[in-house]
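Quick notes on the structure that follows.
What follows is an incomplete set of chains from the complex, kept in their original frame.
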Amino acid sequence: MPIRTLVWGENIHERTNAAVGAIYPDGMHTQIARLIGADSDISVETAVLQDHEHGLSEERLARTDVLVWWGHKAHGDVSDEIVERVALHVWSGMGLIVLHSGHFSKIFKRIMGSPCALTWREAGERERLWVVNPGHPIARGLPPFFELENEEMYGEPFSVPEPLETVLIGWFQGGEVFRSGLTYRRGAGNIFYFQPGHETYPTYHNETIGQVLRNAAKWAHNPNRYAALLSAPNRPVGEAMEPIEQRGAKLHSSGKDHGFT
Amino acid sequence: MPIRTLVWGENIHERTNAAVGAIYPDGMHTQIARLIGADSDISVETAVLQDHEHGLSEERLARTDVLVWWGHKAHGDVSDEIVERVALHVWSGMGLIVLHSGHFSKIFKRIMGSPCALTWREAGERERLWVVNPGHPIARGLPPFFELENEEMYGEPFSVPEPLETVLIGWFQGGEVFRSGLTYRRGAGNIFYFQPGHETYPTYHNETIGQVLRNAAKWAHNPNRYAALLSAPNRPVGEAMEPIEQRGAKLHSSGKDHGFT
C-alpha cells in the first residue's frame, strides 16, 4: 500500500495576490502535491483552510500517514481544537512535514514547545542549500548542494529545540545561514522542518525540492499508531512482574488512570 | 551573586492528607527549598498555588534564575496565562527543574510539546537510581547509584522528546525502568526533569536527592536573558551585510516584524 500523504495549504495568497497566483494557478497545495505524488509509492490528497474542519476531520487524519503543512498569513485562523487533534495524531505516529513559514504555524509551535522564531528578509536573494548529513534518508539522491535563485531569507537563531539531526543548512546571498532541514520525533511521530518555499518564488516547481519532499514523506512514514503513548495507566501491585508488596501510604485508589489532560 | 532559585509547590496534599503532612509538616516546597538552599552559592524562595498569581508575577519571574516545580493533584488549577508567562521566561533563559508528578504539569507539557505520559504504581517499592552519565554536571559528586526504599513506580515509555542527555535511569523493584534524569534546552532555557519525589514518602529528606537538585540548579542557571529568541525581526534589504538588490515579488511591506503569536 502506498504512503498516504495529505498536503494542507492555507490557500489564500494564491487567490488574492497576482504574483503568487501566476506561479501557482491551481494553488500551492496542488503543486506541492504534484511533487510528492510523482513517486508511485506515495499517494497524495490535499486539504485547505477553507474546507469544513480545515479538511482535517478525525476520520481523515486517521487514514493519513504523513501530513504536509504550508501556511503563512492565516495561522491564527486555524482552530485550536483541530490543532490539538493533529497533535494527537502526530504523537500517535502520523508523520508531519512543516514547510517554510509553517515555522510559526500553531501546530509546529505546539509540538516544538519553543518560540520557533527567526530573522527574515524578502529580497528574492539566492539560497544555496548544503547537505550536511548525506547518509540521512532525507538526503538520498541529493547532490552535495542545490541552489534556489530566489528565496526569502530565513536567518539564525532559529529558536527550535536541538534536532535529532541537522540534514540541510542554507547559505544566503545577503550573508545569513539557516538550519534548513531538521528532524524531530515527538511521541511516535516523525517530524521534518524544511525551510524553502516562499510563495512569491517558484520553489515548488524545483525538482530537487520535490526529491527532498518525497524522501521526507518516506522517512516520516510510520505504518503503526501508538495510542498507548497518550495515556498514563496504573499498573496494580498485584500485577507487578516481580513480586512486591504494598508498602507505605497511598494517595490513589487502585486502578485509576491518570488522564492525559 | 548567588543563583536565585524559586521553589513552587502545589501545597495541597501536605495540608489535606495526614500521611503527607506528617512527612512534610511545613509543606513540600519548604523542604525542597531547604535541600537546595544548603549550598551558599544558591539563594532560595518559595511560592505556592494559593498565592496571588500563584506567586509567579512577571516581576518575580524576572528576578528568578531557576524555577523548581512540584505539582500533582491540581495541575488544572494553574492559570493558562501564568503558564504562558513561565514559558516565555524559560525560553528567555530562566532555568526550570520539573519534579516527579510535574511530568503532567501544564508548563512541562507546554515546553515539551509531547504527551509526557508514563505508567505508574503507588506501592512504596524500592527504586535504585543509576548514574549513566557520570561526567555530566548534574551528576557531580554522586555515587554510582543510590537507593530510595520507597518510591512511586514510574515506568517507560515516557513519551517525552529524546533528551539532550540522559543522566539517570531508575530501576524499580516491581520490574520497570525509567529515565529518571533528563536534560533539555528550549530557547535559552535549561530544563531538567527529575523523577523521584512522591509525596507519601520522605524522598526530599534524602541528602543525595539534595545533591542532585543543587547540581541541577547550578547547571540550569544562565546569567543572561535572551528576549531576541522570542521575536522574528525583519532584516531590510538595505541593511544586508552583503550587497544585494531587491528582486522578485514581495508580500510584506518592509520593516514589519512577524509577531510571536
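For reference, chains read A and B in written order, and residue numbers begin at 1 within each chain.
Criterion: contacts are C-beta pairs under 8 Å (C-beta built on N, C-alpha and C of every residue); 3 or more make two chains touch, one makes a residue touch a chain.
Predicted, not measured: the structure shown is a model, and the values here were computed from it.
Enquirer: If 2 of the identical subunits are displayed, how many subunits does the entire complex have according to this structure file?
Expert: Number of identical chains in the whole complex: 4.
In the analysis below, only the chains that are shown with their structure count from here on.
Enquirer: What whole-number Å value describes the gap between the mean CA coordinates of chain A and chain B?
Expert: 27
Enquirer: How about chain A: which of its residues touch chain B in the complex?
Expert: Against chain B, the touching part of chain A is residues 13, 17, 19-20, 91, 104, 110-115, 117-125, 150, 153, 155, 157, 159, 161-162, 164, 173-176, 184-187, 199-201, 228-237, 240-242, 244-252, 258, 260.
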